[in-house]
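All protein chains but one are shown at their positions in the complex.
Moving on, here comes chain A:
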Amino acid sequence: MSTVLQLKNITKTYGDMRALSGIDLALPGDAYISLLGPSGSGKTTLLRVIAGFEHPDGGAILFDGKRIDTVAPHQRGIGFVFQNFALFPHLSVAQNIAFGLENRDVDPVTDRRVVDARVRDIISLVGLSGLEGRAVTQISGGQRQRVALARTLVTEPRMVLLDEPLGALDANLRARMRAELRAIRERCGVTFLHVTGSEAEALAMGDTVLVLESGRIAQSADSDTVYNRPASPAVARFLNCYNLFQGRIEGGAFVGGVGRFGLGSAAPTRAASPAYAIRYDRVSVRPREAAIAEDEIRIEANFVASEYSGAAVNSFFALDDGRVFEVESHLSHAAPETYAEQGRYALVWKREDALVYA
């Protein structure tokens, strides 16, 4: 796959705040890329720099092999879908969609019939048929989202930037739009760069997931790799499915606040500071007196509360150092266990399942 967008050492500071501190990345054409980052990690800034709404302090942006960091936004040919959709409230649905075609600087379409035909095609592609004449203030959030998308796609950009495009929708609609966004992108064959703060959304949508952490790309990989092998403790924390321990490596074991954990055979991942991560759903809860196998790690903790979510139940335990430890049990093959309030249990996991950073 050819590279469509390349960033080289992009930096951007606001006053004393470093929003982007040296971003390097190359995005392939015809792909769905999700950019995951906690709030304040610089993800919206990065998107606005690529679109040209903000100027980077340093570095180079190459789009289709040409440098564009000094090119005005309207000459970049990169589409942008805003979180608040930013539709033109004085225009109807069809007029909003036709706006770019009719008014763009390069190659505007003046033939009424061509405009109408292309607007009609894109309206049926995004599923807005019948709403052409509606005012954009008179349609629902999901429909507005589609207008925003159609308005951008009809101009046939090589790449579309989406800034938390599902953030303004309710949970049900968000799940439906995920699948639809992917389908629409595949039919159009453009590159989508989708910014989100939700790890579930990023993993579900992206062919490639980029994780942004304090103005840097912390990891760039497919969903499976990001989820199972986060590149750093920060990425693991942000995925919201790992129990993390701080500590040090000492004589073939990890020494943390609640004990020594024997290490598995895999070499530790390099990181800024040592850490130990075990996924919520790799841990089993057992009575204190139960025996453990040779390759298992065991700690004790007090049960605090649990949270039932249908397919799984998440139980929270208080460790002896006061920190909370979370265990996720899938219910597909088992009924939910009930644990005694403040009861003491053994939490057990396989040595090989843990991720160790050193």
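The rule is short, and it goes like this: a contact is a pair of C-beta atoms (placed from the backbone, for glycine too) under 8 Å apart; a residue touches a chain by one contact, two chains touch by 3 or more; residues count from 1.
Simple rule for what comes next: contacts and distances are computed from a predicted model.
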For the chain omitted from this view, which of "Lactate utilization protein B", "Na+/H+ antiporter subunit G", "Spermidine/putrescine transport system permease protein" or "Amino acid/amide ABC transporter membrane protein 2, HAAT family" is its UniProt protein name?
"Spermidine/putrescine transport system permease protein"
Absent-chain contact - pick from A:T45, A:T152, A:S220 or A:S315:
A:T152
Where the complex has a chain not shown, which of A:A51, A:V304 or A:L331 is the residue touching it?
A:A51
Specify the residue from the set A:H74, A:R112 or A:H330 that touches the hidden chain.
A:H74
Touch rule applied to chain A and the missing chain gives residues 51-53, 72-80, 82, 84, 86-90, 92, 99-100, 103-106, 133-135, 137-138, 148, 151-152, 155
